[in-house]
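Every protein chain of the complex appears in place save one, which is left out.
== chain A ==
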C-alpha cells in the first residue's frame, strides 16, 4: 500500500494521486485528509486526478465520501483534472459524483476555493 502525500498550500490541502489506486489507498487517503483538515484548519481540499486513468464506482464513491467528510470540518472539496475518457466512462457507468465540485485543472480549482472563501467569512 502506498500513502498519497498531502501538501498544504495556504489554507488548502492538495492531494495529487499519482498511483494506480487500490481500494485501501483511497480509504487511507480519506482518513489522512480528515486528520489533516482537523489539525490544520484547512478550508479547502483539492484532489488532483489528472494522472488517474480509471475511476470506478468504488473510487468515485470515495471521492464523494471525502467531500462529505471535509464538509463536516467546514472545508470544501474540488476534484480537478479528470481525463475526458474517465468522464465519459463515469457517465455511462451511471455514477454521479454527488455534490463533489469539479474543475478542469488545479488553477481553476484553487480559484473556486478562493471564491467560496470570499463569499463566506474571510
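Keep this in mind: a contact is a pair of C-beta atoms (placed from the backbone, for glycine too) under 8 Å apart; a residue touches a chain by one contact, two chains touch by 3 or more; residues count from 1.
Convention: contacts and distances are computed from a predicted model.
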Assign the chain not included in the display its UniProt protein name, restricting the answer to "Serine/threonine-protein kinase RsbT", "PTS system N-acetylglucosamine-specific IIA component (Glc family)", "Xanthine dehydrogenase family protein molybdopterin-binding subunit" or "Metabolite permease".
"Serine/threonine-protein kinase RsbT"
Touch with the missing chain holds, among A:29, A:42, A:55 or A:75, for A:55
Kindly state which of the options A:51, A:85 or A:111 is in contact with the chain not pictured.
A:85
On chain A, what residues meet the omitted chain?
20-24, 53-58, 61, 83-86, 88-89, 92-95
